Structure formats: C-alpha cells, structure tokens
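One protein chain omitted, others in place.
== subunit A ==
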Amino acid sequence: MNQADVSKLVSQLRIKVNPRLRRFSNPNGPAGRLDKLRKTVTGLIKHERIELNYPRADEARMYAERLISDAIRYGDCHRTTMEMADFWIIEKQLIHKLFKVLVPRFQDCNTSYTRLYKVPSPYPIIYKREDCYRKAVLELRGNPYPSLLPDKQYNKNIIHNILLEEAKKEYRMQKYAEVVANTEEKGKCQTDSPDEKLETSSDISSKPESNKDEHTT
C-alpha cells in the first residue's frame, strides 16, 4: 500500500502527545476550549514562563510545540503557518517574536522547545482527581530567568565538601599505614619462609586501588 509517511506531513514533536485530548467543559463548547488554550499559548510566548494548573499546561504545551516547530519548518512566508500563528497568538505583535526571536533560538535545538515542571500545590491540597488541582510551570527553553532547578554544580570550597575531602584523605592515609604494617609483618615472616614473597607484592599493588573505589562511591 502506498501510504504517506506521517512524519513528513507533520513535524514530529519531541514531547509526549496525549492520545486523547482533554475536553475542558465549557459553555461555548470546543470553541471555548480553544479560546482558553489560545490565551495560554499567547501567555507562554509573551512571558516565556507561566504558572498554571497542570492539565491546561500539559494541553497548551502540545499546541505551542506544534506552532514553533511549524514556524521553524516552513518560515514566515508560508501561508498556512502564518494563519496558524494568527489563530494561536492573540496579541499580534508576538507573531514577530515567534518568527524573529524564537525561530532563530530553536533552529538547532534537538530537544523539546518547552519544559513542563510539576510544582507544589497550594495548601490545602484537594485530592479529587489525579492531576486536577495540581500546579505546573510551563516555560520556553533558553528564557532569561534563573533556573528553577537547584544548582548541582560541584564546588569544592563549600563546607561539607571540605569536610568530606579531609575525611577521605585521612581514610587513605590510614589504609596506606595498614598496608605498610602488613608488608612489614610479612617481611619478618619472609625470613622464615621465602616462598611468600610473591603474595605480598601482589597485595601491595591491589590494596590502595580498592580503597579508592570504596571511598568515591
């Protein structure tokens, strides 16, 4: 069968796409739902980081990803893409931002263009449904704000790293001293039985190595 390759018709998104869309019950029906999502997508492009309820963030993320990937794929001279941008972006000056700022930023990006974090819910937490009432932060990658994730860079000067480093040094010195004491003991035995010479030498070479491994883990 001659079937078109789907990935060539629609650009493949680098996020999980839900098999079934959320309905977001609304008095205006599906159009009202899209209105809500348009507001979120516009907000995301405008502010680059927004905090909102998890279901809506997850839903809006898919549309934002699709919009950016189309903008990268077809550029600003493609009619359909322009219409889509016009539909999804309520504040029209942001269409310029999409093509002139976001497209150059994400051109060589090989991961998703957005990030979605689950954040703590406000107190009191209501466990009604699974991710209803949960909060999330949706952001564009490469935004100018400080990172939300803790800084996990290693800094050897922070107090606990100094203490651990010194503890490590002391442990090693202790082990070396033990090895030396062992070899001296065996050296004494050696005068009685010269056959043990080989064993001791292999012992020395293997022990310090194993100490290192133990301590770094």
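Everything below uses one rule, namely that a residue touches a chain if its C-beta (ideal position, glycine included) is under 8 Å from a C-beta of that chain, and two chains touch if they have at least 3 such contacts; residues count from 1.
Going forward, contacts and distances are computed from a predicted model.
Matching "Anaphase-promoting complex subunit 4 WD40 domain-containing protein", "Binding isoform 1", "WD repeat-containing protein VIP3" or "39S ribosomal protein L39, mitochondrial" against the UniProt entry of the left-out chain gives the name "39S ribosomal protein L39, mitochondrial". Residue A:155 is the one among A:25, A:155 or A:191 that touches the chain missing from this view.
Remark: the omitted chain is touched by one listed residue; of A:21, A:164 or A:181 this is A:164.
The chain not shown here touches subunit A at positions 151, 155, 157-160, 162-164, 166-167, 170.
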